[in-house]
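What you see is the complex with one protein chain gone and the rest in place.
Chain lettering (A and B) follows the sequence in which the chains are written, and residue indices restart at 1 in each chain.
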Amino acid sequence: MKKIYYIFYKDFSSELRMRFAINALIMFVIVAVSTILFSLGSENAPQNVYAGMFWVVVFFSAMSGLSRTFVSEEERGTSLILSLIANPISIFLGKFLFNLVLIFFINSIITMLYMFLFQEFLIKNWMSFLLAFLLGNFGIAASSTIIAAIISKANVKGTLYPVLAFPVLLPLILMLIEITKSAMEGNPINDVEAEFLVLVSYDVIMITASILVFDIIWRD
Amino acid sequence: MNKIDLIVTNLKKTFNRRLVFDGLNFEIKSGEKLIITGKNGSGKSTLMKILAGVLTESAGFFQYILNDKKVDRENIYQIVGLVSPYLVLYDEFTAFENLKLFARIRNIKMSDEEINQILKKVGLFDRRNDLVRTYSSGMKQRIKYASAILHNPLVLLLDEPTSNLDLDGKNFVDELVEDFRSDGIVLVATNESQDFKYGQNIINLDNFHNIQVK
Partner (left out) sequence: MKNFWKYFLFLLVILVLLGGLIPPIVENPKSFFEFPLIRGLEDKARIIFFHVPTAWLTVLAYLIAMYYGIRYLKNKNIYDDMKSVSAAALGFLFCILATLTGSVWAKFTWGSFWHWDPRETSIFILLLIYGAYFALRSALEVEEKRARLSAIYSIIAFLTTPFFIFIMPRLMIGLHPGSLEIDPVTGQVKASANPVIKFEMAANMRVVFFISLIAFTILFFWLWNLSHRILKLEYENQKEI
């Protein structure tokens, strides 16, 4: 556990010093949200459009920021020293923890921006939304981390990332949109029980599978 | 006193259809030192990385045996220290921070005093609070030594050990190899004839890549 924490701590203090991801990510979120703002103009889109667009922005922010943790190790050549001081599982979980914190931070910003800028983005069932937010971020972090590990070994990293991640993240995003819609309509949490069940199983499957295969990806 | 064995059996590495080496067999025990040599591109660095557990072999296998127990692949990092030209440390941190982080990630208890001791040993104590980014290549080589001996490993893998080092640095390497723990093993990959003094036996990798594979 300590090892995982210190790998996270290394990435975190490195991020504080170098700002690999965070500045660009915050700007990305602002740009993405304002694009939506301008494209809608003064028109009022139906409510469920906002639920969809919320997770679209989340997806693309994840795609622009969550690969840094592996790509920067690989680009700077520091992955060798990292594999000399820790076993693959701790490395994966440390990186996963870092991405988890990052996605929570970014998605909280996106949520606040949405509530502030779009009157129609009104969550009526907070319980349901927050639970989806929690489970969704976990799943996004798990899938994004393992896909980031794969693309960090490839030649064209940037464009490949969303291409590989989209099919894997789609089930999750679809469920999240459904739950968010329901939360905006103020439906009770029981209505989306099935969706939550899918979310939980997605999270469990993805994190388990990632831990199992990471070793093969990591060792050259 | 620990007892460590390294057994290499029919080790083979190919890289994009190109054979690097094949049919490599050797065994080395506690207290022994081995030189690995060969032309450029003969696979010295590749072999070092494989033995450090960070690169997978294509066929054959190798095994560390510590006190009659096999060392699992994911635990090799605990007993091995590697110095290699390919090694890059985190250059946004200082030398001290790097070592402190490594000790923490390795989960070994080390006081700041002990880390300073190691920095003194490799001759970086005066610059310990400078970012690694500002270091010269010789100093970077020294910090690699510090990170390789931080956890008091049983196996020391030195790839081109004296590259970029001045006379003082070379003396440090001489001492390190000479005084290395008597129950440990040292493998030195080099082409410099003055480095041959580090070991008793020499393996020439040039003899292991002529074998035809079908």
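FYI, contacts are C-beta pairs under 8 Å (C-beta built on N, C-alpha and C of every residue); 3 or more make two chains touch, one makes a residue touch a chain.
Only a predicted model underlies this, so the values are computations on that prediction, with no experimental measurement involved.
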> Taking the complete complex into account, which shown chains does the hidden chain touch?
Replying inline: A, B
> Of the residues listed, A:V71, A:I106, A:A132 or A:V198, which one is in contact with the missing chain?
Replying inline: A:V198
>> To test your reading of the contact rule: which positions on subunit B touch the chain that is missing from view?
In response: 14-17, 58-59
> Can you name the residues of subunit A that touch the chain not displayed here?
Replying inline: 143, 146-147, 150-151, 153-156, 160, 163-164, 166-168, 170-171, 174, 178, 194-195, 198, 202, 205-206, 209-210, 213, 216-217, 220
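Definition applied: only the chains that are shown with their structure count from here on.
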> In whole angstrom, how far does the Cα centroid of subunit A sit from the Cα centroid of subunit B?
Replying inline: 38
> If you look only at subunit B, which of its residues touch subunit A in the complex?
Replying inline: 49, 52-56, 74-75, 77, 80, 82, 84, 86-93, 101-102, 104-107, 147
> Can you name the residues of subunit A that touch subunit B in the complex?
Replying inline: 2-3, 6-7, 9-10, 13-14, 17-18, 76-78, 80-81, 83-90, 215, 219-220
